[in-house]
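In what follows, a structure is listed as structure tokens, so that the remarks can point back to it.
Excluded from the complex is one protein chain; the other protein chains are retained at their positions.
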Amino acid sequence: MSGPLRLPGASGASTGQPGTEGPHGLELIGTTPAHRPRHAQAGVERDWLHQPPQPVSRPGRMRRVPGWLAGLGLMSPSLILVGVFVYGFIGWNVRVSFTSWEGLTPVYDFVGLDNYSALWNDARWRTDARNIVIFTTVFVVGALALGFVMALLLEKGARGEAFYRGVFLFPMAISFIATAIVWRWLLDNGGGADTAGLNKLFGDLGLGFLRSDWHKSESSWAIAAVALPAGWALSGYVMALFLAGMRAIPNTFRESARIDGASEWQVLWYVMRPALRPVTFSAVLILIHISLKTFDLIYALDQGNLKIDTPSLYMWFTTFDGGFYDRGATIATVLLIGVVLIIGPYIRYWLRSERR
Amino acid sequence: MTVRGTAGIPAPARNSIPRPVHQPAPTPPGAALRSKRTAGWVTALRYAGLWLLVGFFLMPVYVLLVTAFKDPSDVTVTGIFSLPSSLSLDNFTDVWPKLSTSFRNSLSLSIPASLISSLLGCANGFVLAKVRFRYANVVFPLILFGIFVPYQAIVIPLAQTMTDLGLRGGADQTGGLAGLTLIHIIYGLPITTLIFRNYFVGLPDSLMESARLDGAGVMQTFLDVAVPLARPAFAVSIIWQFTASWNDFMFGAMMTTRESWPITVALNNVAGGQSIPFGQAMAGALLASLPTLAIYLLLGRFFLRGVLAGTLRDA
Partner (left out) sequence: MWQGRVGVLALVFVAILAGIPMCAAGGGGGDNQLEVYSWWTGPGEEEGLDAMAQEFQAENAGVTFVNAAVSGGAGSNAKAILASRLLANDPPDSYQRHAGLELEDDVRSGKVRDLTALYDREGWRDVLPKGLLDSLTIDGRIYAVPVNIHRANLMWYTPATLDKLGLAGPPKTWGEFLDQAAKIKDAGLTPLAIGPQWTQKHLFETVLLGELGAGKYQQLFAGSLRWSSPDVEAALATYQKVLSYSDLRSASGDWQPQIDRVVQGTAVYAVMGDWASGYLEGPKKQRWQQGYAAVASPGSDGVYSFLSDAFTLPTGARNPELAEKWLIECGSTEGQNLFNPKKGSIPARVDADAKLYTGYLGWALGQWRDKRTRIVGSLAHGVVANNAYNAEIDSALGLFNQNGDLGKLAATLDRTYEATR
């Protein structure tokens, strides 16, 4: 084979840089814009498996490796690494969840489902399970909504857009330790002369009715307060995803909808929403995984306060403070099963809708 | 092929990458005027909203900044919004020596980790999106599942494995940083694969097809066609991975020794202990956030573009 490929008719201009940032022809990661026809060229989609006979014969050419095998080969380091370091370790967790290992001496016996039934009856676990559901819901919906609103505000173009983008993305850059300390102060719910943080700000601005106990509140929704720092940190990223998604929608679609008499809200609903579904998918996946993994924030915010306890915290404390490796592994396994049961169908549904 | 009705939209240099057939409706003449009429108060509202949000996002940063300049006796919970009584850089100058080595360590860790895991993710994404094999839609969720693995659950077996491999702690020449880089690469694979796979799915298959007709193999197509096109996705992936590996604490603390600490561990040691020196902790956090911020600003344009696959223009 001669040197590197040249794309047919390519003039050497960079193909990765669009000439303008106009909306036409710009595609989004994860987007299958509804307007783009499936088959770009007339004719059947060719794929690697169903190859036509070789049109060109090259002297001394060896028999080519089938496409899928080469592809697998390209992926093989990743597959092996993920296999060992993800699934191998998950397997270890599952194994330990069937043992009675407590303390620094590994014990690999078999106690059947004892740990699982103990967990089911564990009051702290029940609190945690409820908390993680509440937190995930509030956080994902909140970050999606906030990111969407921010993208909406920026998408028509704003003066100094880079500034706004930078500001909204900056929270992600700050280390969680500092973030947690600052938010610990902001979410302080002292009263009277001890008023501090956001409550104090509300009071000073005349918005005293907004005063809240945040994550120390008596309500079982206390953990929703943690969605505030979490959303603060992540909304910028969601905004970036949505912004690009919105910009990929051709203006003319929206214009023609307006011409047809649609109000802005209807444009939003009927034009933008379908086009943004794939972006939403990526965003939701990322947000859910962050929410399940949120540990550092709560750990540094108010650890031990069971109102904001979550499975990952319980897993941590029970394993490393208490030495209950069996219980920790059980929590991990149950968490992962939960993920499979809930995220699995979502992924499958989306993959199917992609093929449509 | 020209696109009808797009008067006024500049056409980029013509290249012959086949583009999807796409015929947007012609822009009606009255549309521009109509949007202008509503522009007035809506724009004002927009900017008001933007500034409100800027306030919300910057308010904790303000607290961070202000505390970093405060003397320890000034730091009280009730007074977090008050300005420091005297602007002293003491906190910064005190904390920097404690962080400088780990700063260098983190750079030497995060840059390779983000670059390599992006590269591998690109390969995976390309194969999953463009190389049709029967189990692509099984392999992809399997890799994707790796995103959800809780780190707490794997610390122990990981420590064991890394020790067995001689990569942990003081056992090797890099003080555990090489092993840590490997860890970040591995656990970054699922999300980089997600990013690239979704990106490549958005590209038309015709690109690969023409490469196929030239008789190229998968590897060649990947190197010559996919990688140049994936530049924006690289930006997204590198940003995410850099942030993740820069801000990681747990694996870093587990794998390294004092000389090879990443910055989060060093910062934790500044900020932890029984009596937290808040001023220094904040100053340290600000210093630690600078590289990530730099990456965002540098790649920020690409970030936006990165989520845009601006590849399919045809004049």
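Before moving on, here are some points about what is shown:
Labels for the chains are A and B, by order of writing; each one numbers its residues from 1.
We adopt the following convention: a residue touches a chain if its C-beta (ideal position, glycine included) is under 8 Å from a C-beta of that chain, and two chains touch if they have at least 3 such contacts.
None of the values given here were measured: they were computed from a predicted structure.
The undisplayed chain touches these shown chains across the complete complex, A, B.
Here the missing chain is touched by one residue of A:190, A:208, A:274 or A:344, and it is A:190. When the full complex is taken into account, the listed residue touching the unshown chain is B:271, out of B:128, B:271 or B:288. When the whole complex is considered, the residue among B:156, B:218 or B:282 that touches the unshown chain is B:156.
Considering the complete assembly, chain B touches the hidden chain via residues 72-73, 75-78, 101, 104-105, 107-109, 111-112, 115-116, 118-119, 155-156, 158-160, 162-164, 168-178, 181, 222-228, 231, 250, 253-254, 256-260, 265, 268-277. Listed by residue number, the positions of chain A touching the unshown chain are 3-7, 10, 12, 14, 102-106, 123-124, 127, 184-185, 188-194, 213, 216, 218, 299, 301-307, 309, 316-324.
Here, only the chains that are shown with their structure count from here on.
The geometric centre of chain A is 13 Å away from that of chain B, both derived from CA atoms.
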